[in-house]
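Note that one protein chain is taken out, while the other chains of the complex remain in position.
Showing chain A:
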Amino acid sequence: MEEKALEVYDVIRTIRDPEKPNTLEELNVVCEECVEVQELGEDEYLIIIKFSPTVPHCSLATLIGLCLQVKLQRCLPFKHKLDIFISEGTHSTEEDINKQINDKERVAAAMENPNLRDIVEQCVTEPDD
């Protein structure tokens, strides 16, 4: 399970913050301990990520959540289900943000918005992609 958690963390730690020229790892938005992996069945895992946005700004937190969703959907090689949450106590409207981030229809629609998509792509694309 630890190996899987590390695999997941490896994917998310290099995501760049939408506003600052740093990675989510550098800003402590994500850390190794914030990734939890549970076995769901044969070769399938439930991944739970708790992230801590640096600023209480609502749209930024949702944007980070979106980046996490997109990159993991694209880059994780094993079968998984994903739940992404804001760490408790780090945001005033965390329930609202968590609901949006985990609504796959909202995530899909957001990624069809060219402006949002461009920002997300900039945050998730690896330099050598």
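Just so it is clear, contacts are C-beta pairs under 8 Å (C-beta built on N, C-alpha and C of every residue); 3 or more make two chains touch, one makes a residue touch a chain; residues count from 1.
Here, contacts and distances are computed from a predicted model.
Since a chain is absent, check the UniProt entry for it and pick the matching name: "NUP43 protein", "Probable cytosolic iron-sulfur protein assembly protein CIAO1", "28S ribosomal protein S34, mitochondrial" or "Cell cycle control protein".
The chain we cannot see is, by its UniProt record, "Probable cytosolic iron-sulfur protein assembly protein CIAO1".
Among the options A:Glu39, A:Asp103 or A:Asp118, which residue touches the chain absent from this view?
Going through A:Glu39, A:Asp103 or A:Asp118 one by one, A:Asp103 is the residue touching the chain not shown.
Among A:Lys20, A:His57 or A:Lys81, which one touches the chain that has been omitted from the display?
Checking the options A:Lys20, A:His57 or A:Lys81, the one contacting the hidden chain is A:Lys81.
Would you write out the residues of chain A that touch the absent chain, in ascending order?
Here the touching residues of chain A are 41, 79, 81, 99, 103-106, 108-109, 112.
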